[in-house]
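Before anything else, here's the structure in question.
Omission of a single protein chain aside, the complex is shown with its protein chains in their original locations.
Then we have chain A:
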Amino acid sequence: MRKLLMAAALAMGLCAAATTEARTVRWAASGDPNTMDPHSQNVGTVTMVLQQIYDPLIARDQELGLAPGLATRWEQVEPTRWRFWLRDGVKFHEGQPFTAADVVFSITRAQQPTSNFAIYVDTIDRAVQVEPLVVDVITRVADPILPNKIASLLIMSQSWSEQHNATRPQNTRAREEMYTTRNTNGTGAYRLTVREPDVRTVMVRSNDWWGWREPASRDANITEIIYRPIASDATRVAALLSGEVDFVLDPPLQDLNRLRAAPNIKVTEGPEVRTIFLAMDVHRDELLYSDVRGRNPLKDIRVRRALYQAIDIQAIHRTTMRGQSVVTGTFFPPQVNGYVQEEDVRLPYDQARARALLAEAGYPNGFEITLDCPNNRYINDEQICQAVVAMWARVGVRARLNSMPLAPFFAKIQRDDTSIYLLGWGVPTLDALYSFQSLLRSRDGGQGNGIWNYGRYSNARMDELIEVMTNQSGAPRQEAIREALRIYREDVPHIPLHHQMIPWAMRSNFTIPHMANNQPYFRWARLN
């Protein structure tokens, strides 16, 4: 018996030695997360840290498909009722057992007005506990894509949040810091140990995480993650080259060739779920920023087509983007549910046709217009606008470029104070509805309808189709998406440009799956 115990102890010791061999990955990107609260800020820089620490009910696999997370299975038991069966034996990092009450609490928390995550819970009426490990989510209308949205919602511990007075995601009125701004308590693969805003964030492997047993994590060996923001492009690259960091999430495009040539450095590339396009004021009777008086040229489809066909997208792809883009004729990429290959076709680049269309529409000498453009939001955003301005000039449209940092840019377009602007659109739900609803639906005051439709495009048929996408599932829904994409192609509410490609740079001994949502998952990473 004693021998057996000793053997067991020895074996355990060996196991421990094998799994706890320290592998620290030092990771850098330009921005630091603003908060550690999982329901406060819906931005990539926050999510990239928090998704290491917290789990959602439904996780994403390496192809961004849905995979079991804290829920092991889920089913639409009634049109307005989704049932989730929860994983047994999961504990939060501070020891609280995970139960249905935490799920109900987290969903309610994300529904608070101070949450930035309302879009993921917009159809939810309430969540109810059926059994300790079974939760029903009741929606106001039938919501076929609820699992896609729930996959973005991280689960917190109810008792921990209540104990720290953090049952609401954020409170700007209170003049004090929330506990959750700098503290976490998740169920995820890593646990937060140091949080110094703008300096460093350290996470260590949580050996209790349920997912280490999954096949995708079998070769993973990262025991510690040190994240440090480095805002300056040149310094970030220098830190990678000098070996001070192992992984850079956002290497600057102009340095990619140099990084590829450097020994011990590799660059991985993949398409991002983010589409760059130009949107136009198609609502006003006279444009705010144009020399055309008494009418709005952009209301004329011939003018929209002319502006579209004047753009030599291949030149932008080749020169401005240095090959790092996927040219498109639609406004979300193939990873998004609902994408239709046949509708992803551009109007051909044809300057003569563009000039002819302009003449036909009554602008043989073109017209003047101001293009609003951010200069620090998307990859090479300002350069893209410069190229577009030059291309329009060749067909007689004299565009003035008004480029500015993201803060004033977004403030301006959100006041509808624009005639034509460049926007990049990501799709966190990975479902077409999100894009259609926010960008193309008429702004009728309904939650989420047309909130990013600053050109105020409005098309009755489009609104009907979006309604179908919201309520129905299966073939009728897909048919609605297809028809809506056809309208997008023919009615030209936007001038689509390309999907962004995202390069990641890292030391050669580091491997991590490249994800189209631009999120690193260290649970699948390996450092040799």
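The definition used in the following text is that a contact is a pair of C-beta atoms (placed from the backbone, for glycine too) under 8 Å apart; a residue touches a chain by one contact, two chains touch by 3 or more; residues count from 1.
Just so it is clear, contacts and distances are computed from a predicted model.
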item: Absent chain [UniProt protein name; select from "Ferritin-like domain-containing protein", "ABC transporter permease", "Ornithine carbamoyltransferase" or "Iminophenyl-pyruvate dimer synthase domain-containing protein"]; value: "ABC transporter permease"
item: Touching the absent chain when the full complex is considered, from A:25, A:119 or A:440; value: A:119
item: Residue of A:199, A:288 or A:390 touching the missing chain in the full complex; value: A:199
item: Contact partner of the left-out chain, one of A:451, A:468 or A:487; value: A:451
item: Contact set of chain A toward the excluded chain (per top definition); value: 32, 34-35, 40-43, 113, 116, 118-119, 170, 172-173, 175-178, 181-182, 196-200, 228-232, 234-236, 238-239, 241-244, 376, 405-411, 414, 426, 438, 445, 447-448, 451-452
